[in-house]
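If you scroll down you'll find the structure; I have some questions about it.
For this view, one protein chain was removed and the others were kept in their places.
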Amino acid sequence: MRLTVYLAGQIHDDWRREVKEKAESKGLPVDFVGPMDNHERSDNIGEEILGEQPNAIYKDEVASRMNNLRTQVLLEKSDIVLAFFGEKYKQFNTAMDAATAISIGKPLILIRPENLHHPLKELSQRANVTVENIDQALQTIQYIFDTE
Amino acid sequence: MRLTVYLAGQIHDDWRREVKEKAESKGLPVDFVGPMDNHERSDNIGEEILGEQPNAIYKDEVASRMNNLRTQVLLEKSDIVLAFFGEKYKQFNTAMDAATAISIGKPLILIRPENLHHPLKELSQRANVTVENIDQALQTIQYIFDTE
Amino acid sequence: MRLTVYLAGQIHDDWRREVKEKAESKGLPVDFVGPMDNHERSDNIGEEILGEQPNAIYKDEVASRMNNLRTQVLLEKSDIVLAFFGEKYKQFNTAMDAATAISIGKPLILIRPENLHHPLKELSQRANVTVENIDQALQTIQYIFDTE
Amino acid sequence: MRLTVYLAGQIHDDWRREVKEKAESKGLPVDFVGPMDNHERSDNIGEEILGEQPNAIYKDEVASRMNNLRTQVLLEKSDIVLAFFGEKYKQFNTAMDAATAISIGKPLILIRPENLHHPLKELSQRANVTVENIDQALQTIQYIFDTE
Amino acid sequence: MRLTVYLAGQIHDDWRREVKEKAESKGLPVDFVGPMDNHERSDNIGEEILGEQPNAIYKDEVASRMNNLRTQVLLEKSDIVLAFFGEKYKQFNTAMDAATAISIGKPLILIRPENLHHPLKELSQRANVTVENIDQALQTIQYIFDTE
Amino acid sequence: MRLTVYLAGQIHDDWRREVKEKAESKGLPVDFVGPMDNHERSDNIGEEILGEQPNAIYKDEVASRMNNLRTQVLLEKSDIVLAFFGEKYKQFNTAMDAATAISIGKPLILIRPENLHHPLKELSQRANVTVENIDQALQTIQYIFDTE
Amino acid sequence: MRLTVYLAGQIHDDWRREVKEKAESKGLPVDFVGPMDNHERSDNIGEEILGEQPNAIYKDEVASRMNNLRTQVLLEKSDIVLAFFGEKYKQFNTAMDAATAISIGKPLILIRPENLHHPLKELSQRANVTVENIDQALQTIQYIFDTE
Partner (left out) sequence: MRLTVYLAGQIHDDWRREVKEKAESKGLPVDFVGPMDNHERSDNIGEEILGEQPNAIYKDEVASRMNNLRTQVLLEKSDIVLAFFGEKYKQFNTAMDAATAISIGKPLILIRPENLHHPLKELSQRANVTVENIDQALQTIQYIFDTE
């Protein structure tokens, strides 16, 4: 049995690479999917395909359509959603993807720094598991496969 | 026909009162529900009912259980969700409630200041309607009832 | 028992008024809802609430958001959808609302002129009932209430 | 990961061949399914299997049953629906399949010529992505697979 | 609390009248709905509304569309389905309505003569309760309301 | 693409063998599943596993539990349900399985002799396709795979 | 707004009376429903309606059918499930009703003595709220209605 894990979270640094490398070194039978994490391309994808838009809001509108299509297709293919909250950024998309996962019945693992425990308390309570770092998240996934 | 509207959003100021007063002055046939917006009580409700917890994280854990129960009951009773994003605060709960509304098929109206258009672009695209202030949101609800 | 009926179809003439008057004269215990059928207001509602948009496509985009919100709220409240196809206009929205009704389990009555039988054959087969005029549609609704 | 894409739209010309050839030349890991696009056979399939019917309407009735069965089976197998609107024809089936896709949670890409933006505005707003030609639609699908 | 009960079963005799009279004499807070049980009208309703059809099969086709619309609307309004099997007739519709009730989560009470236990064994096992006569069925409904 | 087809219907003769042989000779990429069609074993399976029961009704009760488990597992695995009605027998299970298929969204092909058109008219109308013999049913399935 | 609360739990003592009296004295706008809590009648209801059965297992089988019908009807009517675990008895039904509530999306409040925390830990984690006594449960329900 292999599982597919959607990696929800910000696309400003390369935390997904760390997840993938550590999962590979542990030998986890897991395939990862996620949003486009080339930030610049994610922001420009609407205009890349549809051409220049009248203003910044409409540039965002068309980009978000492409990004939401991608998320909907890949989330549907996933067995687990891993949502990573960091110290910085608005991270509204992370919260949106995490809540969507809960609502459509996809198990959710939340990674968040301890000092975000208060603003994330309601989401954390609805998640299956909340941990503080990537290692703990991968141990949690490992536990699903363990037989003893 | 009356509609029930859930008011998702931060509980640091009294924006809900403004919504209710303006809706009443317009004569909208709408009932509003929402989270406990006495912020201090919302934070303390777990310990108020269950007694002191070992630390701040567990105090939050029990409070969030009470708050999530309330949200689940009232969201289920609602016909529309109105989610308000302001300039301040993390607002993860607002994003969570908005995404939950979309996922369970409740129509969603988003209020956000224009300068949040970029971090909220994916949520905004999935919402039914995005506006910039309370007056526009109430006009949008009014339009559902208008016959000409 | 009263039933709520959503009247899907074009908003270029006043066929809905005929439906309502005939239903009333038959004494049918039915409430009718439907889209904004003031055509000009339906087209302008986005700019009416959100202000001028950069071009005609974006004017349509914001209007359609308001119209789709209204349809989603009222369709959900309905027990039956009555979709009217006439000889003229593209009528894509009528087909969209009719297919939505089928997919979310709302019984569908289709009114179409006989000469549209070929292009509407697949939709007609999936509808509960297809008739050719408003009188037949109301007889069909009457039959649900008849006790002998 | 391969995706299955249902090609909804009229069956009067060979636009599906263009989609398939261009997808192949891009190396997209996609399988295409769709309606019977031999138009004459699609119209006659009811009588081909069940024999002559009393009149044109009933010939259409039995053909539409076969076509709707095919669509239901193949739509269920699909990950994405690509709906193509051209300048001509009633295209009620295209609107029906597109709305069905939305309602059952299949991501929808809409191709339509710019001059249809007004009559398709509500459907376009509910679609995930609206583009104007086949190349843009395939770029959109490509983006789901891109990793940078 | 009142409950609505759909009375599925053949329309050749007046068993529904017996159910209603006995329920009334017991003072059960129950409203009954069901198919058109004027058998002749049920068979003719398609032609009554749509005019003469080419042959008996198509007469049946149009009648069944009206009858299925009625059943879908009223079944959806029901809290319980009471399906009555007698000694005679094919009773395919009774089996169809009973299985539909189970599949859409409506509790099902089955009345059948003991000597039908074998051909109805699979349906009986999936029903909530199987009884042999109307009195037992009404006692079963009474039990839902009893407080001691 | 291969499809799985559940063969619902009576188990008194070997009509399923005819379906399978003809499908194989046509080269249809289809796998067939269905109920235990060794009639004696189907009737005895409850006592075979659980031992003798107090009477014929309870013998049937335990057998039907085993049969319903099998049907639920295999129906869930199927893409299409093919329900065969013959001239004889009560065939309540066939009607039950056909209605279950419709209700859970599995496309349904109905085979019935023409002279059953009246008692099966409502089920036939809700089916995707109704044919009169096995050859027509297999042509219908073939059509799903045809590309021209 | 009034809420309906299903009281799941053993029927050996009169804890439900305490719930109702305390809710009334608090003035909670809540209606309570639940299983037949006359234990002897609950055990005998199958034979009361259907007559004597061959043995104790089949007496239980028919009683459980009546009880499960009642639970299904009343659970569906409820907004919240309150499941009470005491120190004694197997309480499998309490666990079953609690898990059913979670699975069908009904918010769940669990009352359990502290010394059952270990065997109930997985159920408690999936519940919305876990408390130790009836007073706390009613405070939790009160909180849903509180406006400050």
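Going in written order, the chains are labelled A, B, C, D, E, F and G, and every chain counts its residues from 1.
Keep this in mind: a contact is a pair of C-beta atoms (placed from the backbone, for glycine too) under 8 Å apart; a residue touches a chain by one contact, two chains touch by 3 or more.
Bear in mind that the values here come from a model prediction, so they are computed numbers and not experimental data.
Of the chains on view, those touched by the hidden chain across the whole complex are A, B, F, G. Looking at G:Thr4, G:Thr100 or G:Asn133, the residue that reaches the missing chain in the full complex is G:Thr100. By the touch rule set out above, subunit F reaches the unshown chain at residues 31, 33, 36, 38, 41, 45, 48-50, 65-66, 68-70, 72-74, 76-77.
Take subunit G: the residues that touch the chain left off the picture are 56-57, 60-61, 63-65, 67-68, 71, 89-93, 95-100, 102-104, 114, 116-126.
Touching residues on subunit A toward the chain that is not drawn are 1, 3, 79-80, 105, 107, 109, 128-132, 136, 139-140, 143-144, 146, 148.
Keep in mind that, in the parts below, only the chains that are shown with their structure count from here on.
Contact with subunit B and subunit C alike is made by A. Repeating the B-C interface, with the same residue numbers in over half of the contact pairs, is the pair C-E out of C-E, A-C or D-E. Between the chain pairs D-E and B-G, more C-beta pairs are in contact across B-G. One inter-chain figure worth recording: subunit F and subunit G are separated by 40 Å, centre to centre, where each centre is the mean of the chain's CA atoms.
Among the residues of subunit B, those touching two or more other chains are numbered 65, 68.
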